[in-house]
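Pasting a structure below so you can have a look.
Only a portion of the chains appears, each positioned as in the full assembly.
Labels for the chains are A and B, by order of writing; each one numbers its residues from 1.
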Amino acid sequence: MQLEQMYQEIILDHYKNPHRRGLRDPYDAEVHHVNPTCGDEVTLRVKLEGSGAEAKVVDVSYDAQGCSISQAATSVLTDLVVDGTVGESFAKHEEFLRLMQGRGKVEPDEDVLEDGIAFAGVAKYPARVKCALLGWMAFKDAVARVEGTES
Amino acid sequence: MTVAAGPLPLDVAAIRGDFAILGRTVRDGKPLVYLDSGATSQRPRQVLDAERTFLETSNAAVHRGAHQLSEEATDAYEGARARIASFVGVDQEEVVFTKNATEGINLVAYAMSNSSTSGPSAARFRLGPGDEVVITEVEHHANLVPWQQVCERTGATLRWFGVTSDGRVDLSELDSLVNERTKVVAFTHQSNVSGAITPVARIVKRAKEVGALTVLDACQSVPHMPVDFRALDVDFAVFSGHKMLGPSGIGVLYGRFELLSAMPPFITGGSMIELVRMEGSTFAPPPQRFEAGVPMTSQAIGLAAAVDYLSVVGLERVHAHEMALTAAALRGLSEVDGVHIVGPTDLTERGGAVSFVIDGVHAHDAGQVLDSLGVEIRVGHHCAWPLHRKLGVAASVRASFYLYNTLEEVDVLVEAVREAKRFFGVA
């Protein structure tokens, strides 16, 4: 059944037991993003140390309302970026984006995406891709705000 | 068309035979269970054939040529207008073709703001600081954002009716909300989320007392039950072809002739003019004044065929059929633990949109399970975000019915909802 392909165990695990959930202090920037088609929302905070691509992602905390895909993707995101550098997080975002926009035809790099490879099945459902990207959009936006590059 | 005797008043099998798409399968070979007609309906072969026949025999620019093809095309186009007008109880010159219902509402809103730079006959449409526009919190964005925008353009104030817990327009403040400052009251005939039917007469009566114009969003009523705009006594009303077995790309704006005659144009260009000089132009009488450019000719003909189709089946019977399906859905869903209906839970003053949430299963996830079982429903806020916010629901699942749906399909829906709960471990 296709459904199991999409909702991998990993996704359901993250959905039921999300990592790093909740809004914490201290933080450098907080953003609020919505998915206009379904109304899902995420409030996300980042705490960085240092600046530029070498800055370290010290914490990502969030409060989210949404489907299992958007919740799980945000949880996985925190695993992927916390304790790494901003430069590394952006590279992971690129790889995740490539996977999600690949219509299920892209082979994901497990070394880079770790649990994120579980979203390969979601990429076959264009309407759900936005769900998987909601947290990532918020994260990139928050980092940009810290860096002051946001217009 | 033959009609079977029995509990349901329609010969649904015969009707389904007219809709080729209903025979297809989705995902892993699941029969299609199309429960998203509230978003857009499917079209019977009679509608497709009418458009094609026109295009293969009489296609030409209407109102613009003196040759035979153009004559035939103009007759077909204006004949379509006449049939559609009589379907909703109004005169031919009171029907303006737009690309969808959304354009129709924008047309009225822009004509109102354009009134400030138009002649004295348009004065009654003017909006400015101190004037009020009243809408409701259940509105589809199409009947909400255009009014926000016209208030921004003119300085008028937007006010709105609230919502009851079962998704109806809350009219308890009718007399204070609609007052001497009110210039226009725009509201939906039937909510596309809760299915609740608005008490049109009460609002129209109050609007008339204070001299406000009324605009009815009839997108979810005209396709599903007999509607007579003259009897409802509204000033303007809109609906869309694609929700009533007709083509996409065509909608209808009804306006009382006297009002259309006094109203300035919205979209301007060819075919809507009386006289054009570089220094200035004057405009044709309605409905031409509001139909600039080459219109959606074949689509008007397709919509007239849809109206004929619905008339042969009979709107009372379509409505009765949908009510039977709605009753079954409300009954079936109420038996599933943790399912909550967003809207009235019985058939009093409601139509056939059934929205709901499932404890512990997000609407998007439920939709995915349903889709995997062939059940095509809509998830999200259904372009009625304020209503959802007000009811404390981020996103809901909506099943919506039409004349081609069956009681068996309702059973598949209910069973699929149970499966969604099982899949996400909230059985």
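The criterion applied here is as follows: a residue touches a chain if its C-beta (ideal position, glycine included) is under 8 Å from a C-beta of that chain, and two chains touch if they have at least 3 such contacts.
Everything quoted here is computed from the prediction, not taken from an experiment.
Q: With only one chain per type on show, what's the overall stoichiometry?
A: The complete assembly in this structure file has composition A x2, B x2.
Everything below uses one rule, namely that only the chains that are shown with their structure count from here on.
Q: Using mean CA coordinates as chain centres, what's the chain A-chain B distance in Å?
A: Distance between chain centres, rounded to whole Å: 38 Å.
Q: Using the touch definition from the top, list the residues of chain B that touch chain A in their complex.
A: Per the stated touch rule, the residues are 27-28, 362-365, 368-369, 372, 379-381, 385, 388, 394-395, 423-424.
Q: Note which residues of chain A are touching chain B in the complex, please.
A: 1-3, 6-7, 12, 37-41, 65-69, 125, 128, 131
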